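Only a portion of the chains appears, each positioned as in the full assembly.
Which chain is which? They are A and B, in the order written, and residues in each are numbered from 1.
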Amino acid sequence: MAPPQSAPRITVWNEFRHEQKNPKVKAVYPDGIHTAIAESLRADGFEVKTATLDEPEHGLGEDVLSATDVLFWWGHMAHGEVVDAVVDRVYARVLEGMGLVVLHSGHFSKIFRRLMGTTCDLSWRDTGERERLWVVAPQHPIAEGLGDSFVVPQAEMYGEPFDIPAPDELVFVSWFQGGEVFRSGACFNRGQGKIFYFRPGHETFPIYYQAEVQQVLKNAARWAAPTPSRPKTGFGHRPQPLESILAPEPA
Amino acid sequence: MAPPQSAPRITVWNEFRHEQKNPKVKAVYPDGIHTAIAESLRADGFEVKTATLDEPEHGLGEDVLSATDVLFWWGHMAHGEVVDAVVDRVYARVLEGMGLVVLHSGHFSKIFRRLMGTTCDLSWRDTGERERLWVVAPQHPIAEGLGDSFVVPQAEMYGEPFDIPAPDELVFVSWFQGGEVFRSGACFNRGQGKIFYFRPGHETFPIYYQAEVQQVLKNAARWAAPTPSRPKTGFGHRPQPLESILAPEPA
């Protein structure tokens, strides 16, 4: 079946600060959240690189991004340190077609907020309560391989209101023990790019080792990969009409 | 400000069987669920009539429907007794512009299923657990006058999966004590008509007397009312082109 689609090339970006500063976090993710996610994706056959905040250009130079089909993004305590030039570059690449998977506290990243056009604010509580994710789009590729719901045993709560535009497709809604709900799996299309926001994941709970969560990340990587052969969109002045038109007449 | 919009004319339809057969239900709604809803809407200035299953034509004759701007629908145990001719009539009126507010167990009514094109099936449990409704569309007219969430102290649980098309606008998501979530306030546009499905309401709990629930019903009545002066849509054969066109040429 043409076009033969090769495995999407993934770059997993992580702020990588909590893991180095906080022994409790390091105990859960000794090589960083990015490494845990990358290993999981590699085990499924994806070609995966990683990049982190403290590398030059945050590890997201022009060459890296132009060889990335889908970028994963985890950040939390240092959103403000991501330089605007890199945000601009990622933004442009998304509109050109690069997929973007924004994880958990990445809701407040510069790149997600710019693409959404809203504050992306929410409510939160960090007491390790239970979360249940319910599938509300049973036909969606990102729900592939999952049942009607799955449980994250201990999670930071994120609750509505969540200040995002209405998602183009809403895949998961979360239930929390303490009384909240949250739109926790949400798809957005911007330009030629596909964006998936996925709520689960925290630095102190081993959520990215959980099978259902890894399944979602793999599904998202496939879903967000660009279509291989669309030309760049043609904007701008188009002086010649496409059709030979008559002089205007009354309707 | 023109056009001056008079109060929408409401008809509240109720199956009205539980209340007559079950003393426990009669104790909660002695004059029927329809009467409780109608009184609440009247108190807000709406012109309200009621209609029930056992009236001739289920109380929904041509004359009634043509004088109805918004129809409320509550049914449960006798969906199958609603004759198809009446369903056809309501269906045609909705596509022409009459608003429709479908309540609770009305999710399985013939009219809602026909308009949705899906089974409208769901999961349920009737143990009187607590429900919290969260606003996920803070700008929506149906959320007017409400805070970020409100509580229904005792409710029948309806849980996802809920087999509906993705709503055109999702206004409320419910949390249930037993672990489920539900898209409990959902807007759909069909033809010139607006449809609102609202989950809360049960025959054995006094939910339709609750202030927040009454507020939602009033908001929904206003939202679902038709625009006063749109002509009927023009379908069919249009033999003459609207524009003088040239003979086809290569693009």
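Just so we're on the same page, contacts are C-beta pairs under 8 Å (C-beta built on N, C-alpha and C of every residue); 3 or more make two chains touch, one makes a residue touch a chain.
The structure presented is a predicted model; accordingly, all values stated were derived computationally and were not measured.
> Count all the copies in this homomeric complex, not only the 2 that are shown.
Total copies of the sequence across the whole complex: 4.
The criterion applied here is as follows: only the chains that are shown with their structure count from here on.
> For the sequence-identical pair chain A and chain B, determine the rotation angle of the Cα superposition and round it to the nearest 5 degrees.
Value: 180 degrees, nearest 5.
> Distance from the CA centroid of chain A to that of chain B, rounded to the nearest Å?
The answer is 36 Å.
> Under the definition above, what is the set of chain A residues touching chain B in their complex?
Listed in rising order, the residues of chain A that touch chain B are 132, 134-138, 148-149, 159-162, 166, 169-170, 173-176, 179-181, 183, 242-246, 249, 251.
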